[in-house]
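A single protein chain has been omitted from the complex, and every remaining protein chain is retained in its original position.
Which chain is which? They are A, B and C, in the order written, and residues in each are numbered from 1.
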Amino acid sequence: MIIVMKRDATPDDVTGVVERLRSIGCEAHVSEGQIQTVIGAIGDRDVISRLPWEAMPGVERAVPVVRPFKFVSRDFQPTDTVVDVGGVQVGGERFVVVAGPCAVESRDQLFRTAEAVVEAGARILRGDAFKPRTSPYSFQGLGEQGLQLLAEVRDKLGIPFVAEVLDPRDVGLVSSYADMLRVGTRNMANFTLLQEVGRQPKPVQLKRGFTATIEEWLNAAEYIYKEGNHQIVLVERGIRTFETAARNTLDITAVPVLKRLSHLPVMVDPSHSGGRRDLVLPLARAGVAAGADGIMVDVHPAPDTALVDGAQALLPDDFAELMDQVARLAAAMNRPL
Amino acid sequence: MIIVMKRDATPDDVTGVVERLRSIGCEAHVSEGQIQTVIGAIGDRDVISRLPWEAMPGVERAVPVVRPFKFVSRDFQPTDTVVDVGGVQVGGERFVVVAGPCAVESRDQLFRTAEAVVEAGARILRGDAFKPRTSPYSFQGLGEQGLQLLAEVRDKLGIPFVAEVLDPRDVGLVSSYADMLRVGTRNMANFTLLQEVGRQPKPVQLKRGFTATIEEWLNAAEYIYKEGNHQIVLVERGIRTFETAARNTLDITAVPVLKRLSHLPVMVDPSHSGGRRDLVLPLARAGVAAGADGIMVDVHPAPDTALVDGAQALLPDDFAELMDQVARLAAAMNRPL
Amino acid sequence: MIIVMKRDATPDDVTGVVERLRSIGCEAHVSEGQIQTVIGAIGDRDVISRLPWEAMPGVERAVPVVRPFKFVSRDFQPTDTVVDVGGVQVGGERFVVVAGPCAVESRDQLFRTAEAVVEAGARILRGDAFKPRTSPYSFQGLGEQGLQLLAEVRDKLGIPFVAEVLDPRDVGLVSSYADMLRVGTRNMANFTLLQEVGRQPKPVQLKRGFTATIEEWLNAAEYIYKEGNHQIVLVERGIRTFETAARNTLDITAVPVLKRLSHLPVMVDPSHSGGRRDLVLPLARAGVAAGADGIMVDVHPAPDTALVDGAQALLPDDFAELMDQVARLAAAMNRPL
Partner (left out) sequence: MIIVMKRDATPDDVTGVVERLRSIGCEAHVSEGQIQTVIGAIGDRDVISRLPWEAMPGVERAVPVVRPFKFVSRDFQPTDTVVDVGGVQVGGERFVVVAGPCAVESRDQLFRTAEAVVEAGARILRGDAFKPRTSPYSFQGLGEQGLQLLAEVRDKLGIPFVAEVLDPRDVGLVSSYADMLRVGTRNMANFTLLQEVGRQPKPVQLKRGFTATIEEWLNAAEYIYKEGNHQIVLVERGIRTFETAARNTLDITAVPVLKRLSHLPVMVDPSHSGGRRDLVLPLARAGVAAGADGIMVDVHPAPDTALVDGAQALLPDDFAELMDQVARLAAAMNRPL
């Protein structure tokens, strides 16, 4: 922590900070500049970061030097984490495509979609039984019945599935069916939910809050990791900006930034980011080229009847075309599909 | 709903939309412009808004005309809601100041703060027993012990209190102690929590998600209202923008916008918005002048030892000065304190 | 400048930075933390800030300690600047209201508006002859004829006026007519224009770029000041955020932040910020209460025929009501109108 003093800080203010640091067992390096004094705080970062330095007399601001997350950082673990999702490796050599309907609506809809995406080469199925909706008047998902249908598909087609969980009280239920749990964008900072998914054995897909910084996102992953669950996949899905041409702005820069900061696998969701069918293919390709470990794509056999997010769902044929192009780019990146 | 067709939409595309509308019992008004055709959809808004119009062939975009929330809108109830918090009216003639420590840390800290804010004229006490923290390594609150201390203060000093709830499983516990529950900024879109606080009898303070639009915020209030709890107070607490000079950007415009859209009382939180002690007073005054029904202010007897957010807490003397200035401005707005 | 080294920086990397600092006549204070080394650079800030520290081997980031602007900072001049606009003091004891039409459209429109705002107590007239428009197909202003009409009004009614200048080649022209020049929000970072207005004798109203940070804004003011013109008034007019309920988000926090950082007077523009007539009055009041030195308000005798921004213009009667309320709040702030 670097503590920048105000221009008019008194020698007593400086002494106050220095003594406070010593009182917690830390060292203080005082640099008197031409204009302002700066104090470097050296010692246990957790002890230092817990104190309200900016509330002390004469302090202008405190600048953290060390990032607040530990276990999910590449400093802690230099090698890439590989997450096993029902036998599929995410973060390994192969590029992984997750696909399926946004929400499970019926057996027929789910089976038709699942068969098509398996045929085209997807290796993990998506399909939600619980949906967080901005309006209380929108379709909220089929609940446990949806999970049963997903398990049935898995058993028939041999493809593992990921499903969202919204409520800490439902974690056990979803975990008993799914191969991977998802924490959605609106729950990235729902710390009680993060702790619950950290205490169950299935891997977790952690979507970025659409208004969360990368550092906040890695802190959220740290909540899960700290509870004992180290099988975490990060999913970039677009952030809220001033631009309204698409639903959100895919933060493609987040991919290389995360790869440097963390050892966790990174996926890109081109469907929820753009919110529009014609954007899915170019954004999926950009995800491959930026260095992601996989993508997650919404597919629906009849998007114009979808109960959730039909405007962004690909038809099975469009998805097959996407798989072709993704395969070509992944090959150019030396990653087989 | 207005459905704007693409320039190259075919007559069949237009017919498709019209027939889809009729099939759900709605009318279609077709306007053929010089460049594009526009279809007005007339009928039950919930039925119309549920279909994925933008996924239909030839559709460029669908523009909602009617807002998605109902019960919390001023169209539904033209008169102001007045919320009763342990005998204190919020949203009535008098301007209400809520004050207290960000987090309950100890009996001594809580009593010293509470006595000071009551003395200066605050009418509701704040103090949290559960804190949502970005980092899992930060202080997370005293839990039930904190609630017991708050109840003890209420009984001694005769001031009702508001406390945050984070987990749907804790709603009953917090509700059994507090006079008002708070849903914090990180949980504004935690729909399972919203439903739980909607099902208990105490009033609810709903903070704006720091990245939520006003419409999303009112949708969140609708979740609570729909469960039967109509005692909701909205709290503007700053939004995330590109500006980093203060922690967040207080969206003062939200106050008059909410007053027009909704009948619910509106408060401003100048402490969490600015995140800095020197900003609390001017932002509090701006809240009064913009037409808010109250403000909520962090106070701490020794901010430089605070476990949470010390940099923004006012000392008791600063708070007394704030009350003087707020009283003068409230009087100029014809609202006694 | 504080230079934070990477965790894996070598001793040679540290030596490289230290020697580079010494080579430019500066001192280096090296603090070896448990995890990372930090180097404090002490010496002439302009010399230090010019070098690309982040491009040097082993450097993670460089954190500036001292702000980049000098003359406009309160450190340079602790007392408030008072700007004289044709005899009206801005930044002194009295609160100043600037009012008038967004654009000059005709003699009749201008005179009717000017008479109304003078009658209601405005002390500076606004009215633009050159308008920057997003679309090339919109009305672009009357040009010099507009300036002649403004000068005629000033002579008849005895009220000074401010007018926008867009093009460095027009600075002399506008300066020859107007009592104050305005640099608009889209030109805040038009450095050639800033330099030109800095070289002419009339005071300058510098609007905040709607996407500029406060620091960038003060840097823009520094461009003007550095050329010799010290008569600068800053105008907060809303920033671009994700919220779309109003045209922009008035950054009311900027008022106290600027008052602490700079000695220049600060105004608030509630008209262009909200973009809607019903928001002007509450935002104007918030500006007074936050501590601004004045406000600037659009008024039009027939907004539904206005060629520019009619939706936000107040009718003369609404403006008179605004003046009443502003006067009451300014009195509560101990500032006469």
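In the analysis below, a contact is a pair of C-beta atoms (placed from the backbone, for glycine too) under 8 Å apart; a residue touches a chain by one contact, two chains touch by 3 or more.
All figures in this text were calculated on a predicted structure; none of them were measured in a lab.
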item: Hidden-chain contact residue, picked from the options A:Gly25, A:Pro282 or A:Pro336; value: A:Pro282
item: Which residue of A:Gly25, A:Gly87, A:Gly172 or A:Pro256 touches the chain not shown here; value: A:Pro256
item: For subunit A, the residues touching the chain missing from this view; value: 211, 213-215, 239, 241-246, 249-257, 260, 273-274, 278-279, 282-283, 285-291, 328-329, 331-333
item: Interface with the undisplayed chain - residues on subunit B; value: 2, 4, 7, 29, 31-36, 38, 40, 42-45, 63, 65-66, 75, 211, 240-242, 244
item: Absent-chain interface as seen on subunit C, which is shown; value: 20, 46, 49-50, 52-57, 68-69, 132-139, 166-169, 186-187, 189-192, 209-211, 216, 219, 222-223, 226, 240, 276-277, 303-307, 309-311, 313
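Throughout what follows, only the chains that are shown with their structure count from here on.
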item: Taking each chain's C-alpha mean as its centre, the one farthest from subunit C; value: A
item: Middle chain, criterion being Cα centroid separation; value: B
item: Distance between the centres, which are taken as Cα means, of subunit C and subunit B, whole angstrom; value: 31
item: Chain centre separation in whole Å, for subunit C relative to subunit A (CA means); value: 39
item: Distance between the centres, which are taken as Cα means, of subunit B and subunit A, whole angstrom; value: 26
item: Multi-chain contact sites of subunit C, meaning residues that touch two or more partners; value: 211, 241-242, 244
